[in-house]
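Complex shown without one protein chain; remaining protein chains in place.
Chain IDs A and B follow the sequence of writing; residue 1 opens each chain.
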Amino acid sequence: MFDLLTDYTFQTVLLGTMMIGAVSGALGCFAYLRRQSLIGDVVSHSSLFGVMLFFLASYALTGEGSKSLVVLIPGAIAAGTAALLLTRTLVRRTRLKEDSGLGVMLALFFGAGIVLLRWVQRTDPAIPGRRGLQDYLFGMAAAMTQDDLWMIATLGGLAVLVMLLLWKELKLFTFDPVFSHSLGYRSTLLDTLLIMILVVGIVIGIQSVGVVLMIALLVTPASAARQWTRQLGTMVMLAALMGAVCGLIGSVASALYANVPTGPVIVLSATLIFVVSLLFAPRRGVVSRIGRRRKLIASQAVASSGRSAP
Amino acid sequence: MLGNDSALSLQGLTVAYDHKPVLWDVDLQVPVGVLMGVVGPNGAGKSTLLKAVLGILSPLAGSIQVFGQPHSMQRKQIGYVPQRSSVDWDFPTTVLDLVMMGTYGRLGWLRRPGAAEREAARHALDRVQMADLADRQIGELSGGQQQRAFLARAFVQDAPLLLMDEPFAGVDATTEQTLIDLMHELRQQGKTLVVVHHDLTTVTEYFDQVALLNRKVIGAGRVSTTFKTELLEKTYGGSLSQCRVAGQPMSMPDAESAEGRRDRDNDV
Partner (left out) sequence: MSLLLWTLAIALVTAMTTALCGAYLVVKKEALVSEGLSHAVLPGILLGFLWFQDRNSPFLILLAAGAGLLMVALVHLIKRTRLVDGDASLGIVFSALFSGGVILASQNLRNVHFHADSIIDGNLATAVLDRLQWGEVDLGPQAFWVMLLTLALVLTFIMMFYKELKLMVFDETLARSLGFRPGLVHMVWLGLVAITTVSAFQVAGSILVVALMIAPPAAAYLLTKDLFRMLVVSALIAIVSSVIGVYAGYHLDIEPTGPIALAAGLCFLSVALLAPGQGILSRRRTRQRQQAFVFNQLLLVQLVRGAQGTKAGSGYSPETLYRQVAWSRRQFEAALERCLEQKWILDQGTGYQISEQGERYLEKDLF
């Protein structure tokens, strides 16, 4: 364990996954409160298409495909945003409902991404740099480099900064968009801003947990944090903390045990925190509610027996 | 009719959702200091009217003047109380926070609310007799309390013109009385209130003026002269007695399918 702490690679991975967990946990609260939880799933899956496109573009330009996040993340952001904007167009312009629209975009973008990925993996002669691309599916936190770390810190920091600067506006817009618009805060502007920072928060995580499980990092800490508090600020901080803790657990577990993948461990620890929150959170939690009901029944029984007494 | 003594003046207002007209050539004058009810069947465009005045929907044609100026310049003169059901009451925020949101318009982008805003919010909560509930989570409030919190938020906006969307929907009789008392109090202070209303039986009791709306303004003016069976029948399209019996006006048989018919007509 002490060896681990001084291990340079491990430090990188640890710091990276914790930052990712914190950023997506915090931003996920807004997706959760706007009832757009499944956006995370669609954005992360769709981003594979952008990742592959930019990988191929870098190959076309330099003769070697780049797997640096500096190259791939802009592609992921572009594809993720495109999928969401297309969904918005579909829902506005046809009679399709949002869930089907999201599903179709997932089929389209992820399908395209997979076709490109498999083609790149099979094509002959081999495209230099193609090894390890499949890690985007399930994540490979251990492959994180110093450059990746900087990229995650910069983009994640930027997204969180925007969130903090526009805290008042985003809070109002998420809670009551019509009232917010009536005060002069333009809805499309805030909606697009929120989509942008959400997409950023999602794509910086795909390399470590993978496109398939990214949704959990966005939604599970937010759902857990919601149970403990009645203030948005506290909820966001709690979710960020929970996300970071899950990142910590995931990277430690996969460093200690061979063959234990980081992403799923992160997700399962988030799920555990969620279950505990759902059951034992004070006031809201299931156990406390049952307790209250018991007390209520007991006090009613006492009251009625008191009344019937002479 | 110059609109100078009008708090709100609409001329030839036509608003379309998705290019289907919802309000058609609407003229309406609301004098300063009145409490006006806006009634009409479902789909008559009542909420649309409010949203157009608030600048949320942009009209296809016509003008909206607020205290003699175009409404886009008068945003801070308009307070708004949305339908209670339009927000998620499980949102993690306290009553005080909710009320403070009324100050956000004055604050503008990037500025944070401070002690002055908090004070204003506490004061408004006091006025709706909810000072002791300031730190509650909004989901813990009863329907009536939620509506009063919304009203407090509008107090904080401190606007001379107040638009309210169905403030009595789903509140108990006591709350309804409290709310109407507060509205009368506001009018006494010289504020103008435009209230979308559902219950025809209480119109005469609550409002000074009434506007009958069904895509067009069928009639508007003092309740005593405007709130007449003939005009009401024109507004609700016939069987008004049924509306009255039910206590709440029935929705017009098919505002929706009428729209569909129109589409097909246009297609030909």
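Operating definition for what follows: a residue touches a chain if its C-beta (ideal position, glycine included) is under 8 Å from a C-beta of that chain, and two chains touch if they have at least 3 such contacts.
Just so we're clear, the structure is a prediction, and the values are computed from it rather than from any experiment.
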(message) Can you list the shown chains that the omitted chain is in contact with?
(response) A, B
(request) Give the residue, chosen from A:F30, A:F110 or A:F179, that touches the chain omitted from the document. (result) A:F110
(request) Check the options A:T17, A:Q207 or A:S223 and report the residue that touches the missing chain. (result) A:S223
(request) Spell out, residue by residue, where the missing chain touches chain B. (result) 12, 14, 16, 18-21, 24-25, 58-63, 215-216, 258, 262-263, 266-267
(request) Name, in rising order, the residues on chain A that touch the hidden chain in the full complex. (result) 32, 35-38, 40-41, 89-90, 93-97, 99-112, 114-115, 117-119, 121-122, 134, 137-138, 212-213, 215-216, 218-220, 222-223, 226-227, 259-261, 263-265, 267-268, 271, 274, 278, 284, 286
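Note that only the chains that are shown with their structure count from here on.
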(request) State the interface residues of chain A toward chain B in the complex, per the touch definition above. (result) 33, 35, 165-169, 171-172, 174-176, 178-185, 187, 226, 229-232, 234-235
(request) Can you check the complex and tell me which residues of chain B touch chain A? (result) 51, 54-56, 75, 78, 80, 82, 86-88, 91-94, 97-98, 101, 104-105, 107-113, 137, 139
